[in-house]
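Every protein chain except one is present and positioned as in the full complex.
Now for chain A:
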Amino acid sequence: MIEFTLWDILRNLLLATRWTVLLSLISFIGGGAVGLGLLLLRISKRKSLRALAKYYIELFQGTPLLMQLFIAFFGLGLFGINVPAWLAAGLALILWTAAFLAEIWRGCVESVAKGQWEASASLGMGRLQQMRYVILPQALRVAVPPTVGFSVQVVKGTALTSIIGFVELSKAGTVVTNATFQPFTVYGLVALIYFALCWPLSKSSQILERKLNVAHRNH
């Protein structure tokens, strides 16, 4: 039998961590873009568009991410589309992230005082101008901490893609465990690597919250 040193295990896990990081970035950026679109629908003047975005958000927040991954992976395959694991993983995570970010950002836009909308309307600004020059700059300040905080959920969410066969940190953990028969060490290390990725994000979210709040109070 081959002996595996701790370094062998750690190196292989770290190599797989690249894919966790990459997938997280893709999901976060893609989800942010789709989420912004959803946000605009969610706060639009047309009732039907608002309802559409609301149902989308309810659907994606009310069902397990794992099921969304399964449907993207197995479901699309049945229509004759060949879906590689990374594509299904990226697609499902983007759509899932978008739902949460849109809802977080809606809260931020709504936290801007109503008078700001009225004031900008009285200056003859159109809806898009109001958003662009008056509302978004103020909402953005409120939005930064929870958005950074949510990125932790995205990183943790990528762990589920191991179940549909995408080889990232969690999957690598399972593979290495099967080779080394040291589940305690391997999953312990996997947890520590996830912690090393997520903890700085959580911490900076807390720090940002405090900083931006202090700035707010000084106004």
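The rule is short, and it goes like this: contacts are C-beta pairs under 8 Å (C-beta built on N, C-alpha and C of every residue); 3 or more make two chains touch, one makes a residue touch a chain; residues count from 1.
Keep this in mind: contacts and distances are computed from a predicted model.
J.: For the chain not present in this complex, what protein name does its UniProt entry give, out of "Arabinose-binding protein", "Endoribonuclease L-PSP superfamily protein", "Amino acid ABC transporter membrane protein 1 (PAAT family)" or "Sulfhydrogenase subunit delta"?
T.: UniProt protein name of the non-displayed chain: "Amino acid ABC transporter membrane protein 1 (PAAT family)".
J.: Among A:Ala16, A:Ala85 or A:Val152, single out the residue that touches the unshown chain.
T.: Per the contact definition at the top, the residue touching the missing chain is A:Val152.
J.: From the listed residues A:Ser44, A:Gln116, A:Thr177 or A:Ser204, report the one that touches the chain absent from this view.
T.: If we include the chain that is not displayed, A:Thr177 is the one touching it.
J.: Contacts of chain A with the missing chain: which residues?
T.: 59, 62-68, 70-71, 74-75, 77-80, 152, 156-157, 159-160, 162-163, 170, 173-174, 177, 182-184, 186-188, 190-191, 194-195, 198-199, 202
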